[in-house]
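A single protein chain has been removed from this complex, and every other one stays in its place.
Here is chain A:
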Amino acid sequence: MKSLFIWGLLSLTLLFTACSKNDEKPAPADELEGLTLVKSISNATHIIDLYTANGKFETGYNPIYFQIKTTSGSLVDNATTNWMPVMKMMNMSHSCPFSAIEKKQGAQYTYQGFIVFQMPGNDMEYWELSLTYTINGQAYTIKERIQVTDPTRRKVQSVMGSDNKRYVLAMMEPSSPKVALNDMSVLLYTMTNMMQFDPVDNYTIQIDPRMPGMGNHGSPNNIHLTQGADKMYRGKLSLTMTGYWKINLQLLNANGTVVKGEPVAGDNESSSLFFEVEF
């Protein structure tokens, strides 16, 4: 009697497992959970829906997700894609740091990458995003103007170092800061030319978080950011309370020489190189 029951249970389990295997097409909506549509851009054949977590492109580090669908609405899962963001200024153009594009982990139709916009657009000067993609050997392009705004708090800085190199620093984490010892990560690029930004190796990013609204006090046990195997700069950011924090930075090259930023000491209440966090 008991064994019969167990066998019954086992076969039921198998049945359900089999069922769920047959039904392995997840609804595309699941792949986009937690994401908000920023913009749909299109050409004659395709529509590309661009998503971010907050539905905006902002200056700083932007993880961007997108799906390609035909004009008839069917999703494409076999495209090879490249992108190029360009800032169209009055008398010049330049790009910004960005990643390659890959499939979002575990997703069939959603692609992902990131772009670090170092400035916002306006009516006269604006960002243009071009996507080139290949489906079954055929190449396509979509190029469209996108809106990039400034968040209330600074997450990126583009600066000229004392070595006459232009650097772009963008804060990735903490994206949702807490009263804790937060993991902090930063992307560091140098501008090789107007259209090319390359990661910088072996630098150190020193951090000194302060609360200007409360006597410019600091916090203990911060760990300066150093480069990990994945090229990312990682450290620990200690935030002892909620509110507005200014994370003063100093950028040190591989020799330990400061190329940008000043220590907060004496009368100097802030570094020229900083990020802001408010929560």
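Miscellaneous remarks
Just so we're on the same page, contacts are C-beta pairs under 8 Å (C-beta built on N, C-alpha and C of every residue); 3 or more make two chains touch, one makes a residue touch a chain; residues count from 1.
One rule holds in what follows: contacts and distances are computed from a predicted model.
Candidate names were "TonB-dependent receptor-like beta-barrel domain-containing protein", "Branched-chain amino acid ABC transporter permease", "N-acetyl-alpha-D-glucosaminyl L-malate deacetylase 2" or "ABC-2 type transport system ATP-binding protein", and the UniProt protein name of the unshown chain is "TonB-dependent receptor-like beta-barrel domain-containing protein".
Touching the missing chain, out of A:A53, A:M89, A:M160 or A:M241, is residue A:M241.
Among A:Y126, A:Y140 or A:F279, only A:F279 touches the chain left out of the display.
When the whole complex is considered, the residue among A:M89, A:M195 or A:M214 that touches the unshown chain is A:M214. Taking the complete complex into account, residues 178-181, 211, 213-215, 217-221, 238-244, 278-279 of chain A touch the chain not shown.
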